[in-house]
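One chain of protein is taken out of this complex; the other chains stay put.
Take a look at chain A:
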Amino acid sequence: MIEAQGLTKRYGGKTAVSDLTFDVRPGIVTGFLGPNGAGKSTTMRMIVGLDTPSAGTVTVNGKPYAEHRAPLREVGALLEARSIHTGRSARNHLLALAATTGIPVRRVDEVLELVGLAEVAGKRVRGFSLGMGQRLGIASALLGDPHTLVLDEPVNGLDPEGILWIRTLLRSLAAEGRTVFVSSHLMSEMALTAEQVIIIGKGRLLADVDVSEVITGSSRNVVKVRTPKAAELRELLARPAVTIASSAADRLEVTGLSSDEIGTAALEHGIPVFELTPVLASLEEAFMELTRDSVEFGITAPAMESVESAGGQR
(Lines give C-alpha, C1' and ligand atoms only; values in the text may rest on other atoms or scores of the structure.)
Protein backbone atom coordinates (compact mmCIF):
# COMPACT_ATOMS: atom_id res chain seq x y z
CA MET A 1 0.00 0.00 0.00
CA ILE A 2 1.36 3.38 -1.02
CA GLU A 3 -0.37 6.47 0.34
CA ALA A 4 0.40 9.96 -0.93
CA GLN A 5 -1.07 12.96 0.88
CA GLY A 6 -0.78 16.40 -0.66
CA LEU A 7 2.53 15.38 -2.19
CA THR A 8 4.29 18.37 -3.71
CA LYS A 9 7.76 18.90 -5.19
CA ARG A 10 9.22 22.16 -6.36
CA TYR A 11 12.59 22.51 -8.06
CA GLY A 12 13.52 26.15 -7.67
CA GLY A 13 10.54 28.00 -9.05
CA LYS A 14 9.22 25.04 -11.01
CA THR A 15 6.51 22.87 -9.51
CA ALA A 16 7.07 19.32 -10.76
CA VAL A 17 4.43 17.66 -8.58
CA SER A 18 1.56 19.54 -7.09
CA ASP A 19 -0.65 18.43 -4.21
CA LEU A 20 -1.02 14.78 -5.25
CA THR A 21 -3.23 12.61 -3.06
CA PHE A 22 -3.71 8.99 -4.00
CA ASP A 23 -3.56 5.43 -2.72
CA VAL A 24 -1.98 2.50 -4.50
CA ARG A 25 -3.69 -0.65 -3.28
CA PRO A 26 -2.23 -4.13 -2.97
CA GLY A 27 -3.51 -6.99 -5.10
CA ILE A 28 -3.79 -5.10 -8.36
CA VAL A 29 -1.49 -3.45 -10.87
CA THR A 30 -1.88 0.30 -10.68
CA GLY A 31 -0.79 2.27 -13.71
CA PHE A 32 0.69 5.75 -13.41
CA LEU A 33 0.03 7.67 -16.57
CA GLY A 34 0.93 11.11 -17.73
CA PRO A 35 2.55 12.87 -20.64
CA ASN A 36 6.28 13.71 -20.65
CA GLY A 37 7.24 15.97 -17.80
CA ALA A 38 4.04 15.28 -15.90
CA GLY A 39 5.93 14.39 -12.72
CA LYS A 40 5.74 10.59 -12.71
CA SER A 41 9.44 9.97 -12.13
CA THR A 42 9.59 12.73 -9.53
CA THR A 43 6.70 11.14 -7.63
CA MET A 44 8.38 7.74 -7.74
CA ARG A 45 11.68 9.17 -6.49
CA MET A 46 9.80 10.69 -3.56
CA ILE A 47 8.19 7.32 -2.76
CA VAL A 48 11.61 5.75 -2.23
CA GLY A 49 12.99 8.75 -0.38
CA LEU A 50 15.51 9.92 -2.97
CA ASP A 51 13.82 13.31 -3.31
CA THR A 52 12.34 15.03 -0.28
CA PRO A 53 8.83 16.40 -0.82
CA SER A 54 8.48 20.19 -0.62
CA ALA A 55 5.14 19.54 1.06
CA GLY A 56 2.94 16.57 1.86
CA THR A 57 3.90 13.02 2.69
CA VAL A 58 4.10 9.63 1.08
CA THR A 59 4.19 6.37 3.00
CA VAL A 60 4.72 2.75 2.08
CA ASN A 61 2.86 0.25 4.24
CA GLY A 62 2.15 2.95 6.78
CA LYS A 63 5.66 4.37 7.17
CA PRO A 64 7.86 6.72 5.21
CA TYR A 65 10.18 4.55 3.12
CA ALA A 66 13.30 5.67 5.00
CA GLU A 67 11.92 4.40 8.29
CA HIS A 68 11.71 0.79 7.16
CA ARG A 69 14.51 -1.30 8.63
CA ALA A 70 14.61 -3.62 5.63
CA PRO A 71 13.85 -1.25 2.75
CA LEU A 72 14.63 -3.68 -0.08
CA ARG A 73 12.26 -6.21 1.45
CA GLU A 74 9.59 -3.55 1.50
CA VAL A 75 9.93 -1.82 -1.85
CA GLY A 76 11.69 -2.83 -5.05
CA ALA A 77 12.23 0.11 -7.33
CA LEU A 78 13.21 0.53 -10.93
CA LEU A 79 13.86 4.18 -11.54
CA GLU A 80 13.70 5.88 -14.86
CA ALA A 81 17.34 6.48 -15.55
CA ARG A 82 19.54 3.42 -15.22
CA SER A 83 20.93 3.09 -11.73
CA ILE A 84 23.84 0.81 -12.51
CA HIS A 85 27.61 1.35 -12.74
CA THR A 86 28.39 0.11 -16.23
CA GLY A 87 31.91 -0.97 -15.28
CA ARG A 88 30.62 -3.82 -13.13
CA SER A 89 29.16 -7.13 -14.20
CA ALA A 90 25.46 -7.74 -13.74
CA ARG A 91 26.09 -10.28 -11.01
CA ASN A 92 28.54 -8.10 -9.11
CA HIS A 93 26.10 -5.20 -9.26
CA LEU A 94 23.45 -7.36 -7.64
CA LEU A 95 25.93 -8.85 -5.16
CA ALA A 96 26.81 -5.38 -3.89
CA LEU A 97 23.14 -4.47 -3.47
CA ALA A 98 22.45 -7.79 -1.81
CA ALA A 99 25.34 -7.33 0.62
CA THR A 100 23.79 -4.11 1.89
CA THR A 101 20.82 -5.99 3.25
CA GLY A 102 22.31 -9.42 3.84
CA ILE A 103 20.45 -11.05 0.97
CA PRO A 104 22.09 -14.42 0.22
CA VAL A 105 24.05 -15.01 -2.99
CA ARG A 106 21.54 -17.69 -3.95
CA ARG A 107 18.84 -15.04 -4.35
CA VAL A 108 21.10 -13.06 -6.72
CA ASP A 109 21.39 -16.05 -9.04
CA GLU A 110 17.67 -16.65 -8.70
CA VAL A 111 16.67 -13.19 -9.95
CA LEU A 112 19.28 -13.32 -12.73
CA GLU A 113 17.63 -16.52 -13.88
CA LEU A 114 14.18 -14.99 -13.50
CA VAL A 115 14.91 -12.00 -15.75
CA GLY A 116 16.79 -14.11 -18.27
CA LEU A 117 20.26 -12.67 -17.68
CA ALA A 118 21.90 -15.76 -16.20
CA GLU A 119 24.06 -16.30 -19.26
CA VAL A 120 25.48 -12.78 -19.35
CA ALA A 121 25.67 -12.38 -15.58
CA GLY A 122 29.47 -12.17 -15.63
CA LYS A 123 29.64 -9.62 -18.46
CA ARG A 124 30.16 -5.95 -17.83
CA VAL A 125 26.96 -3.91 -18.05
CA ARG A 126 28.68 -1.48 -20.44
CA GLY A 127 28.04 -3.93 -23.28
CA PHE A 128 24.37 -4.49 -22.46
CA SER A 129 21.56 -3.51 -24.81
CA LEU A 130 18.84 -1.17 -23.58
CA GLY A 131 16.54 -4.11 -22.94
CA MET A 132 19.20 -6.07 -21.06
CA GLY A 133 19.89 -3.03 -18.87
CA GLN A 134 16.19 -2.78 -18.18
CA ARG A 135 16.04 -6.45 -17.22
CA LEU A 136 18.92 -5.93 -14.81
CA GLY A 137 17.02 -3.01 -13.31
CA ILE A 138 14.02 -5.27 -12.83
CA ALA A 139 16.26 -7.91 -11.27
CA SER A 140 17.47 -5.29 -8.77
CA ALA A 141 13.87 -4.38 -7.96
CA LEU A 142 12.95 -8.03 -7.36
CA LEU A 143 16.09 -8.80 -5.33
CA GLY A 144 14.53 -8.40 -1.88
CA ASP A 145 11.29 -10.10 -2.96
CA PRO A 146 9.48 -6.93 -1.87
CA HIS A 147 5.86 -6.36 -0.85
CA THR A 148 5.69 -3.32 -3.08
CA LEU A 149 7.10 -2.68 -6.54
CA VAL A 150 7.61 0.79 -7.95
CA LEU A 151 8.60 0.62 -11.58
CA ASP A 152 9.25 3.65 -13.75
CA GLU A 153 8.58 2.75 -17.37
CA PRO A 154 9.69 -0.86 -17.09
CA VAL A 155 8.80 -1.76 -20.68
CA ASN A 156 11.12 0.91 -22.05
CA GLY A 157 13.45 -0.76 -24.53
CA LEU A 158 11.99 -4.23 -24.18
CA ASP A 159 11.11 -6.29 -27.25
CA PRO A 160 7.56 -7.67 -27.68
CA GLU A 161 8.51 -10.87 -25.92
CA GLY A 162 9.99 -8.87 -23.05
CA ILE A 163 6.88 -6.72 -22.82
CA LEU A 164 4.66 -9.77 -22.62
CA TRP A 165 6.98 -11.25 -20.01
CA ILE A 166 6.83 -8.19 -17.80
CA ARG A 167 3.07 -7.88 -18.17
CA THR A 168 2.63 -11.45 -16.99
CA LEU A 169 5.16 -10.95 -14.21
CA LEU A 170 3.47 -7.81 -12.87
CA ARG A 171 0.03 -9.37 -12.96
CA SER A 172 1.20 -12.48 -11.15
CA LEU A 173 3.01 -10.39 -8.50
CA ALA A 174 -0.17 -8.39 -7.98
CA ALA A 175 -2.28 -11.53 -7.88
CA GLU A 176 -0.10 -12.73 -4.98
CA GLY A 177 -1.26 -9.71 -3.05
CA ARG A 178 1.63 -7.35 -3.64
CA THR A 179 1.33 -3.69 -4.46
CA VAL A 180 2.47 -2.95 -8.01
CA PHE A 181 2.82 0.65 -9.19
CA VAL A 182 3.97 1.09 -12.79
CA SER A 183 4.41 4.27 -14.77
CA SER A 184 4.11 4.51 -18.49
CA HIS A 185 3.01 6.82 -21.21
CA LEU A 186 1.87 3.92 -23.33
CA MET A 187 -1.83 3.86 -22.54
CA SER A 188 -2.40 0.81 -24.68
CA GLU A 189 0.12 -1.05 -22.53
CA MET A 190 -1.59 0.06 -19.33
CA ALA A 191 -4.97 -1.01 -20.71
CA LEU A 192 -3.58 -4.53 -20.89
CA THR A 193 -1.65 -4.55 -17.63
CA ALA A 194 -3.34 -2.30 -15.09
CA GLU A 195 -6.69 -2.48 -13.36
CA GLN A 196 -6.48 0.98 -11.85
CA VAL A 197 -4.84 4.05 -13.37
CA ILE A 198 -3.72 7.24 -11.74
CA ILE A 199 -3.40 9.93 -14.36
CA ILE A 200 -1.44 13.12 -13.81
CA GLY A 201 -0.67 16.11 -15.97
CA LYS A 202 1.62 19.04 -15.12
CA GLY A 203 2.09 17.50 -11.70
CA ARG A 204 -1.62 17.51 -10.86
CA LEU A 205 -3.94 14.59 -10.36
CA LEU A 206 -6.34 14.32 -13.27
CA ALA A 207 -7.97 10.99 -12.57
CA ASP A 208 -7.70 7.98 -10.30
CA VAL A 209 -9.96 5.47 -11.90
CA ASP A 210 -10.73 1.91 -12.78
CA VAL A 211 -9.40 1.22 -16.27
CA SER A 212 -12.70 -0.17 -17.48
CA GLU A 213 -14.44 3.00 -16.25
CA VAL A 214 -12.13 5.32 -18.14
CA ILE A 215 -13.08 3.61 -21.32
CA THR A 216 -16.80 3.33 -20.73
CA GLY A 217 -16.90 6.94 -19.56
CA SER A 218 -15.22 8.30 -22.64
CA SER A 219 -17.21 10.56 -24.94
CA ARG A 220 -15.47 8.84 -27.80
CA ASN A 221 -17.44 5.65 -27.44
CA VAL A 222 -19.54 5.17 -30.52
CA VAL A 223 -22.36 2.81 -31.42
CA LYS A 224 -22.43 1.80 -35.08
CA VAL A 225 -25.88 1.20 -36.43
CA ARG A 226 -26.97 -0.23 -39.80
CA THR A 227 -30.61 0.25 -40.64
CA PRO A 228 -32.64 0.77 -43.85
CA LYS A 229 -34.57 3.55 -42.06
CA ALA A 230 -31.53 5.62 -41.08
CA ALA A 231 -33.21 9.01 -41.43
CA GLU A 232 -36.17 7.94 -39.26
CA LEU A 233 -33.92 6.52 -36.51
CA ARG A 234 -31.76 9.60 -36.61
CA GLU A 235 -34.74 11.83 -35.92
CA LEU A 236 -35.87 9.54 -33.16
CA LEU A 237 -32.52 9.57 -31.33
CA ALA A 238 -31.75 13.26 -31.76
CA ARG A 239 -31.44 15.16 -28.48
CA PRO A 240 -28.92 17.68 -27.04
CA ALA A 241 -26.27 15.35 -25.59
CA VAL A 242 -26.24 13.00 -28.55
CA THR A 243 -24.24 13.39 -31.73
CA ILE A 244 -25.00 11.35 -34.78
CA ALA A 245 -22.80 10.99 -37.82
CA SER A 246 -23.46 9.04 -40.95
CA SER A 247 -20.91 7.52 -43.30
CA ALA A 248 -23.41 5.90 -45.70
CA ALA A 249 -27.13 6.04 -46.42
CA ASP A 250 -27.90 3.05 -44.20
CA ARG A 251 -25.37 3.74 -41.48
CA LEU A 252 -25.26 5.87 -38.34
CA GLU A 253 -22.51 6.42 -35.78
CA VAL A 254 -24.09 7.44 -32.49
CA THR A 255 -22.25 9.00 -29.61
CA GLY A 256 -23.88 9.59 -26.24
CA LEU A 257 -26.28 6.64 -26.15
CA SER A 258 -25.69 3.01 -25.31
CA SER A 259 -26.46 0.21 -27.73
CA ASP A 260 -29.21 -0.92 -25.32
CA GLU A 261 -30.94 2.45 -25.51
CA ILE A 262 -30.71 2.59 -29.29
CA GLY A 263 -31.95 -0.99 -29.75
CA THR A 264 -34.90 -0.47 -27.42
CA ALA A 265 -35.90 2.79 -29.08
CA ALA A 266 -35.73 1.18 -32.55
CA LEU A 267 -37.88 -1.76 -31.43
CA GLU A 268 -40.51 0.50 -29.90
CA HIS A 269 -40.88 2.35 -33.18
CA GLY A 270 -40.70 -0.70 -35.39
CA ILE A 271 -37.42 0.30 -37.05
CA PRO A 272 -35.48 -2.75 -38.24
CA VAL A 273 -31.83 -2.79 -37.15
CA PHE A 274 -29.40 -5.10 -38.97
CA GLU A 275 -26.30 -4.19 -37.04
CA LEU A 276 -25.73 -2.58 -33.66
CA THR A 277 -22.09 -2.48 -32.62
CA PRO A 278 -20.71 -0.60 -29.62
CA VAL A 279 -17.16 0.54 -30.39
CA LEU A 280 -15.28 1.45 -27.21
CA ALA A 281 -12.67 4.16 -27.32
CA SER A 282 -9.21 2.86 -26.71
CA LEU A 283 -7.66 3.81 -23.39
CA GLU A 284 -5.38 5.88 -25.55
CA GLU A 285 -8.22 8.02 -26.81
CA ALA A 286 -9.81 8.23 -23.39
CA PHE A 287 -6.48 9.28 -21.95
CA MET A 288 -5.90 11.94 -24.58
CA GLU A 289 -9.30 13.31 -23.76
CA LEU A 290 -8.42 13.55 -20.06
CA THR A 291 -4.98 15.03 -20.52
CA ARG A 292 -5.55 17.19 -23.58
CA ASP A 293 -5.22 20.38 -21.61
CA SER A 294 -2.23 19.42 -19.58
CA VAL A 295 0.34 18.23 -22.04
CA GLU A 296 3.58 19.95 -21.22
CA PHE A 297 5.61 19.01 -24.25
CA GLY A 298 3.08 18.34 -26.94
CA ILE A 299 2.93 19.06 -30.61
CA THR A 300 -0.74 19.80 -30.90
CA ALA A 301 -1.94 23.39 -30.94
CA PRO A 302 -3.61 23.43 -27.52
CA ALA A 303 -0.53 21.84 -26.04
CA MET A 304 1.68 24.55 -27.47
CA GLU A 305 -0.53 27.17 -25.86
CA SER A 306 -0.19 25.51 -22.50
CA VAL A 307 3.60 25.38 -22.84
CA GLU A 308 3.60 29.10 -23.50
CA SER A 309 1.39 29.85 -20.56
CA ALA A 310 3.55 27.65 -18.33
CA GLY A 311 6.60 29.57 -19.54
CA GLY A 312 4.88 32.86 -18.92
CA GLN A 313 4.30 32.06 -15.28
CA ARG A 314 7.98 31.92 -14.46
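Following the convention adopted for this analysis, a residue touches a chain if its C-beta (ideal position, glycine included) is under 8 Å from a C-beta of that chain, and two chains touch if they have at least 3 such contacts; residues count from 1.
One rule holds in what follows: contacts and distances are computed from a predicted model.
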Item to check | Protein that the absent chain corresponds to, by UniProt name, given "Phenylalanine--tRNA ligase alpha subunit", "FAD-dependent oxidoreductase", "ATPase component (AbcC)" or "ABC-2 family transporter" | outcome: "ABC-2 family transporter"
Checklist outcome for this item: Among A:5, A:83 or A:216, contact with the omitted chain is made only by A:83
Item to check | Touching residue (missing chain; options A:73, A:171 or A:226) | outcome: A:73
Next on the checklist: Tell me which stretches of chain A touch the chain missing from the display.
Outcome noted: 1, 26-27, 45, 48-52, 61-62, 65-66, 68-73, 75, 77, 79, 81-89, 92-93, 95-97, 99-104, 106-107, 110, 140, 143-145, 147, 176-179
